[in-house]
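Complex shown without one protein chain; remaining protein chains in place.
Our next item is subunit A:
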Amino acid sequence: MRDLDIRIHAKRFASRLVLHELGFGADDGEFLALVGPSGTGKSTLLHLIGGLDDDFEGSIHWGGAPLHRPGEAPERLGMMFQEPRLMPWLNALDNVRLVQAGSTDGEGRAMALLHEVGLGDAIDAWPAQLSGGMLRRVALARAFVVAPRLLLMDEPFVSLDMPTGNRLRDLLLDLWQRDRPLVLFVTHDLREALTLADRVLFLSSPPARVVLDYHVPLPRPRRLEGSEIAALQERLFERHPDLLSGMLEVR
């Protein structure tokens, strides 16, 4: 039994089938990337796992028990969205502290994390005063402040310039290697997936299911612009031209 066990029989919006017989498992501490053509229900899947949508047929288990039980908080869960989604009326520190359970050393931990993501000087800044990259750093600190066992990330570094995105990806890997949560990282960028993940799950076009479960054979650290990643991507496209047709647009 894997630590995370996902079996979605069907997820519909109105009568449209979005996810169909989509299943996979993952172990604690693993870094999984989910890639697939845009509009294939990757965000929908994360919403189901995050408990933001419970209208589906299937099950999501964590450690052998349902991840979401009514009236019970799940195992520590962190989530990062496409947009930073900070509360504009809370400063950086309060945004991080917002999601903490009421523990006494909470402020210390939140401060330490903000320092770690390089925002030591911006602790009391309003989100309106921060750049796109800095907002993502706060959101990253917010995701890790709950010491997540399961971290859901929905294209969190999309629409950032390459250096800013790279710094955030490095930061994420540092934090992941220290805390070792199970990460589900949704992206439509195959190179980003190959750079970050242990395993890459390829989703089909809708109704989505897992069409390829790929173990990334490269050692860490990897570089997004490096030739290894480019070569690996090339090999994948050659070996699975049909499976990856939906991905061609983002090459």
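Keep this in mind: a residue touches a chain if its C-beta (ideal position, glycine included) is under 8 Å from a C-beta of that chain, and two chains touch if they have at least 3 such contacts; residues count from 1.
Operating definition for what follows: contacts and distances are computed from a predicted model.
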Given that one chain of this complex has been left out, which of "Ferredoxin-NADP reductase", "1-acyl-sn-glycerol-3-phosphate acyltransferase", "Asp23/Gls24 family envelope stress response protein" or "ABC transporter permease" is its protein name according to UniProt? "ABC transporter permease"
The one of A:Ala65, A:Val99 or A:Leu218 in touch with the missing chain is A:Val99
Based on the whole complex, identify which of A:Leu17, A:Leu52, A:Ala65 or A:Leu218 touches the chain you can't see. A:Leu52
For the full complex, which residue in A:Leu32, A:Val146 or A:Ile229 touches the chain that was left out? A:Val146
State which residues belonging to subunit A touch the missing partner chain. 50-52, 73-74, 77-79, 81, 83, 85, 87-91, 98-99, 126-129, 146, 152
